[in-house]
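A protein chain is absent from this complex, but the other protein chains hold their places.
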Amino acid sequence: MPDPILTVTDLNVRFATPEGEVRAVTDVSFSVHAGETLGVVGESGSGKTQIFLAVMGLLASNGRAAGSARFRGQELLGLRRTELNRVRGGDMAMVFQDPMTSLNPYLRVSRQMTEVLVVHKGMSEADARKRAVAMLERVHIPDARRRFDLYPHEFSGGMRQRVMIAMALLCQPDLLIADEPTTALDVTVQAQILDLLAEIRRDLGTAVVLITHDFGVIAGLADRVMVMYGGRIAEEGPVLDMFDRPCHPYTRGLLASMPRGDAAAGGELAAIKGQPPNLQRLPPGCPFAPRCPLVIERCRLAMPPLDPLGANRRAACYRAGP
Amino acid sequence: MTEAVAAAGIAEPIEGRSLWADARRRLVANRAAMASLVILAVIALFCILAPLVAQHPFDRVYWDRISLAPELARGHWFGTDVNGRDLFARTLHGGRISLMVGLVATCVSLVIGVTYGAVAGFVGGRADAIMMRAVDVLYSLPFMFFVILLMVYFGRNILLIFVALGAVEWLTMARIVRGQTLSIKRREFIEAARASGVTNATIIRRHIVPNTLGPVAVYITLTIPHVMLVESFISFLGLGVQEPMTSWGVLISEGARQLETEPWNLLFPGAFLAVTLFCFNFVGDGLRDALDPKDR
Partner (left out) sequence: MLTYAIKRLFGAIPTLLILVTIAFFLIRLAPGGPFDDEREIPAEIKANLERVYHLDEPLIQQFGRYVLALAQGDFGPSFKYKDYTVTELIWGGFPVSLRIGGIAILLAIAIGAGLGTLAALRQNSRLDYTVMGFAMTGIAIPNFVMAPLLTLVLGVHLKLLPAGGWGGGAVRNMILPIVALALPHIAYISRLMRGSMVEVLRSNYIRTARAKGLPERLTILRHALRAALLPVVSYLGPATAGIITGSVVIEQIFGIPGIGRYFVQGALNRDYTLVLGVVVFYGVLIVLFNLLVDLLYGLLDPKVRYD
């Protein structure tokens, strides 16, 4: 396997709120390798998005990140804003969940795209326009030249997400972080966007982090999956392996609650009982313990470490096993 | 696909606190707003108890004490004016009028605005369109000028001041209440009330009006200082409250004339007015943050 381009070590993200500290991310370590696609799965509030907002330096103003996040050897946490601006949008880009609000409604798409090239590559406006139009065509926006100077509200939802993706790819980043890129879109459009991401990864060799709450989205696209629960990594491993032999009870619950085309899953969908943990009052032990069908006394007392389970797999569970 | 998970993800443990209790807790935690409330209460109390607090009647002329600087010996804490009247007593009496104008005129605007807005929003359709169009037209009239005209031509009657200012201020109130009413109208409890044969007037009174209270309360606390400002402005022009009654605006106007030699005549009433307006604005801001905390 090639060297990792992003290495996150012992990342903790905390938010100071009037009601007390919220621990959004706790002791998270992982890496992303060049050209691979990492799926990050979890419910809302599991910390999956906050990890990457912290890496990009985009945490809300009451949020603090501690630990380390190295991008191609360079430490990102605590980096000055001007230094950080050299990385983000250039070699590392991010696409957000809601394309309706993530594009600036007051500026033409052309201006929003060309400014990236002008800032990062020092291109002239004219060169930047050519490059940007080409990129719009690359993401299959029909009649791109004509639509280039329109405002975001003149595009459909799916088209807007394509614009977002094109904008992120302008500087040929090594890493593209896509945060729930299809959640806000119609089902048919979702598939098209996922196809586009697969195509980009295949043709450009860009490493992709795909953040989602939907295991189904991961299945066709990711090489590796990381399952998040309560701000921690519950389980990590190659995608097919994980589908066949989920080790963590939470992963099993997720997969069991998901309808599958093959017969293996059997008839009924099983919901996970209980509610996700309150991040202000995390228990000393495993955050999943209150909902876990396999819970034992030890789980409530101490957090199980994220231990390797054979080749390429890790799980944070005392009862982990195929 | 993962509906079960998603559904579980939405459900947060909800604690049984009402909106109002929650708002009160946030308001009490807002130190600036609470301090303002206390100061307002003190000022109001002093004004109400003016004859007891001040050592001199507000309209008695001391011929031997004209334009006295503030002194403690004879109890002229704020000094005296050009007519030899005790400024402390006059400031408190002026405060009575100013505060009363603020409260009464705001009540007038409240009654007109809430009724108009609730009816327009509740009836809806063409009636609503016509009523709100009328408000739009009235909005673009220079009302300040009308108030001045009213004052000039119909005597400087204090009742008229109440009515004139109230009649000017109700427009925004009507818009706020209408907007609230439109959104409340579609809720289930209104349907339920209607289905069980409650009359429209009762629905408006029992269900619509109480539910518009939040934004209206905020607007009231911001209207009171505005009305007081307009009153003092009119009085400043010599068109408002008349002798022997006085208000902060009148006192400021008189004080501004002897500014160079007797600045206390401007400073004391000016400070009282400014502090009062300041406090009302802080309370209004605090109330808004408490009722709608998204902005913090």
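To keep things simple, chains are lettered A and B as they appear, and every chain counts its residues starting from 1.
As a working rule, a contact is a pair of C-beta atoms (placed from the backbone, for glycine too) under 8 Å apart; a residue touches a chain by one contact, two chains touch by 3 or more.
What you see is a predicted model, and the numbers here were worked out from it, not measured in a lab.
Contacts of the undrawn chain with the visible chains, over the full complex, involve A, B.
The chain omitted from view is touched by exactly one of A:67, A:90, A:157 or A:238, namely A:90. Per the touch definition above, the residue from B:28, B:69, B:149 or B:201 contacting the chain not shown is B:149. Within the set A:74, A:104, A:172 or A:280, the residue that contacts the chain not displayed is A:104. Although one chain is not displayed, subunit B still touches it through residues 137, 140-142, 144-146, 148-150, 152-154, 225, 229, 232-233, 236-237, 239, 252-253, 255-256, 259-260, 263, 266, 270, 273-275, 277-278, 281-282, 295. Although one chain is not displayed, subunit A still touches it through residues 56-58, 60-61, 81-82, 84-90, 93-94, 96, 98, 101-108, 111, 115-116, 119-120, 151, 153, 164, 167.
In this text, only the chains that are shown with their structure count from here on.
Remark: subunit A and subunit B have CA centroids separated by 51 Å (rounded to whole angstrom).
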